[in-house]
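For this view, one protein chain was removed and the others were kept in their places.
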Amino acid sequence: MQKLGLGQAVNQALREEMLRDPNVFIAGEGVGVGIHDSPMFPTTGLLDEFGPARVKDTPVSEAAIAGLAVGAAEAGLRPVVEIMFNPFFTLASDMIVNHAAKLRYLSGGKSSFPLVVRIKTGAGFGAGCQHSHNLEAWAAHCPGLKVVMPATSADAKGLLKSAIRDDNPVIFIEHMGLYFAQMPVPEEDYLTPLGKAEIKRPGKDLTVVTWSGMLGVALKAAETLSREGIETEIVDLRTLTPLDRETILASVEKTGRLIVLHEATRTGGFGGEIAAVVMEEGFKSLKAPLRRVTGPDIPVPASPPLEKFYIPDETDLIRAAREIL
Amino acid sequence: MQKLGLGQAVNQALREEMLRDPNVFIAGEGVGVGIHDSPMFPTTGLLDEFGPARVKDTPVSEAAIAGLAVGAAEAGLRPVVEIMFNPFFTLASDMIVNHAAKLRYLSGGKSSFPLVVRIKTGAGFGAGCQHSHNLEAWAAHCPGLKVVMPATSADAKGLLKSAIRDDNPVIFIEHMGLYFAQMPVPEEDYLTPLGKAEIKRPGKDLTVVTWSGMLGVALKAAETLSREGIETEIVDLRTLTPLDRETILASVEKTGRLIVLHEATRTGGFGGEIAAVVMEEGFKSLKAPLRRVTGPDIPVPASPPLEKFYIPDETDLIRAAREIL
Amino acid sequence: MEISEKKKKEMLWTMILSRKFSDALVDLCKIEGKIPGMMILSTGQEAVGSGVCAALEPNDVIITNHRSHTHLLAKGADPREIMAEIYCRKTGCNKGKSGTLHLAVPEINAPCTSTVVGASLTIAVGRAFAQQYTKEKSVTVCFFGDGAADEGSFHEALNLAGLWQLPVVFVCENNEYAGAQRYEEHTRIKDVAERAGAYGMPGTVVDGNHAQAVYTATLAARQRALNGEGPTLMECKTYRWRGHGESDHQHYQPKDEIKAWQGKCPISRLGKELIESGTITDAQFREMEFKAEKTVADAVRFAEESPFPEPHDALEDVYA
Partner (left out) sequence: MEISEKKKKEMLWTMILSRKFSDALVDLCKIEGKIPGMMILSTGQEAVGSGVCAALEPNDVIITNHRSHTHLLAKGADPREIMAEIYCRKTGCNKGKSGTLHLAVPEINAPCTSTVVGASLTIAVGRAFAQQYTKEKSVTVCFFGDGAADEGSFHEALNLAGLWQLPVVFVCENNEYAGAQRYEEHTRIKDVAERAGAYGMPGTVVDGNHAQAVYTATLAARQRALNGEGPTLMECKTYRWRGHGESDHQHYQPKDEIKAWQGKCPISRLGKELIESGTITDAQFREMEFKAEKTVADAVRFAEESPFPEPHDALEDVYA
């Protein structure tokens, strides 16, 4: 099977969907001619293949990029626009939250907004807090949106294709740390359903719910714990909203223990939602307190030792596991 | 004691702080000459008293309003700027989240940003989802900010004074439904500390954690339950961040039962954070599953019966209480 | 340019209809609890919406804002459906989800409306991009106010529209106020149209109380857009007779200023001209007013007889 970085998988999904449907176009800052000419990036080569009519480089204007998507989607096109880095979501957030997410409702269901907003996220590249700030919890708190955060290249390809074909606005968040990890990806055209989590590792002693870049941390920690005879079940959400409560609850019912692992800061992070769902619907299964393993409540610092301190790792996860086992 | 609506209490706090400190100024859309000349509104009369140099009406430019606050605060002024309605927080969010909240950290603690952003929020006035959208969870997920949401006029006065004197950026969210409720407010100059919740009603059987406009709902429901011999303890957070974990945990330790009540939509709401904190640190005290009584995951609809359906009420709270008692 | 009598009568009719529609709402708003939410009217500004829409074809798109009634009626919306939505009834064009502030009428190509000031501009850019992308022979008209011209979205939208030469006409309805703020209190330039130069597009200042002038300017801008020559910024100078909304007592609006502008009523103006030119008779004018009143009365009756949506309907229409 082909091995691709997550960016390449995204690239393949974009390419296949653009070939399949002439209404799909992409727009954003540097999605055509970008400062990176590396094949590992999501939009490399698409301008050459599809031309400037369907691959639109835009000015540095995040609100207009999002507005472009909203207006074009209403007309029946399938825009896939890019917001370069997650912190700049703020600049597009009025269009996304007050418009993409609400205009269908406001029209009484008459108008639809089938658009995808791709956003690059993740700490770990030393750029500091104005480039690294995981804000998935914002989008996940907004009815009318779907929020997708793939942790593997294979999921990225299948989920992005589903997102593009979905008739609702979808926020598709890509962790840049995964762009350079080579992972197997099926060649064929396939759809990974939105709203379905996946058990990335089965286990009976402990449930770790995670997503995006943190899956790797969970898998490594699970290996270590396994050598001590502790079997961790890893639930990769893949989609934050709609949230797959069934898979989470079934896992906790089996293990009785829950850790939520995310890179975003702790307070107000989406980990709280997982905790609440389990506390409401899975209370009886719980044998131990919750642990959240997350970024601390600070902006992402630039200096390597500080940034490393920020990013949750295996040690943090294993420590948390020991506390509740 | 004087009886004031929450808007009048805010007005009194602004007035007293402007008299006390010449560096305090206010700015925003219609904070000077507004379309409402009612004495119930937060900034009525301040232009006449303090003049156009300190009461600045701005163009319809939310990003510039927030930028004005950031730049002026760095210089040592104490800006209190207004974002008219919570959904428009999106338009100011880059300045607030990427700048007000981060620039101090980015400076290595050398620069400070003592500013207050006042935001009107709340469903219940038939304007629909582009005017009514409770986004406190966004600000509460942002390290570097403090988030205040008073539920009474007395708290509003004391908390706003603390916010203005605080050396950090504070998001001060006012529920418009409280502008017209007459509540006692001490005449004198007093400070209500940020980061301290208050037990608004003691009880031994059940803890309800709430804030802002929902306190009234909690109090009414508690009355009814009390007649059936169920004593509800009501924790009014007052500040979402910094969060007063101690008061929450102490209450749950006493009652063993927790309901979180907020007007914002359910998924990803700040109720999840409360759930997580209790599940982490108060797990042993818990005798029953959590209940969240919140707005449903929909935009706030305009039509009265639909909007009423959206807003959590006593019946919803009492039903939830019955489920876990 | 010679404007056909038919067009002139059409404009007169949509202005009268819109005026009667507003007048009815003024009275209805005085009845406590009759109409939910904020009521924002365009009384006195009718020539803009009527003049612009008279120059459009059915497949042309309009993206309007919080002050939308004239725009929608002039584009051909059913007064019953709009009034029922203003009443927040199940039979409203948006099933009561919107109310008066974000009336969307896809059937007449007014597919989505935002009350977020400035939002209509970037959405219109996207809608116009789709017209360019699909090589459809139609344009998008974006309505916004003078206050909206200070929002960042105005800038980003016009820059992109100019850059890509999109088929969009930006219609700034300068009614002298943004909320309680006078035009000269929110920007330093004389005309919003001056900003067109900053985006390499033509800017025109039009008498917004003169339906024919608005119509002619729109025709030209529309043709330009269809020719692939790009967008136009068209500023229509007019005035807001009433408060920002019906709960606004206009304490900041000079009485004589209002009076002076009422003297420039766009309806009397066109009406007088058509009567003097013999296009219509005095009686026909009164007949139009009468018909408009009947239409509005019928819309109000329809709305008041319509049921409210069921509480659980709130859960519908969030996702496709």
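Note that the chains take the letters A, B and C in the order they are written out, and that residue 1 is the start of every chain.
Throughout what follows, a residue touches a chain if its C-beta (ideal position, glycine included) is under 8 Å from a C-beta of that chain, and two chains touch if they have at least 3 such contacts.
Given the structure is predicted, the values throughout are model-derived calculations rather than measurements.
Considering A:His131, A:Lys161 or A:Arg292, the position touching the chain not shown turns out to be A:His131 (whole complex).
Check B:Ala63, B:Met84, B:Val116 or B:Ala321 against the missing chain and you find that the one touching it is B:Ala63. Only one of A:Leu19, A:Leu306 or A:Leu325 touches the chain withheld from this view, namely A:Leu306. Within the entire complex, the positions of subunit B that touch the omitted partner chain are 25, 53, 56, 58-59, 61, 63-64, 66-77, 79, 94-95, 98-99, 103-112, 114, 143-144, 166-168.
Think of the hidden chain as still there; on subunit A it touches residues 29-30, 33-37, 57-63, 87-88, 91, 125-128, 130-131, 296-299, 301-310. Across the interface with the omitted chain, subunit C contributes residues 150-156, 159, 162-163, 185-189, 194-195, 197-201.
Here, only the chains that are shown with their structure count from here on.
Note on chain placement: the centre of subunit B and the centre of subunit C lie 36 Å apart, centres being C-alpha means. Averaged C-alpha coordinates give centres for subunit A and subunit C that are 40 Å from one another.
For the pair subunit A and subunit B, the distance between C-alpha centroids works out to 30 Å. Each of the following residues of subunit B touches two or more other chains: 87-88, 91, 128, 130, 297-299, 301. Of all residues in subunit C, those touching 2 or more other chains are 95-98, 102, 114, 116, 152, 318, listed in ascending order.
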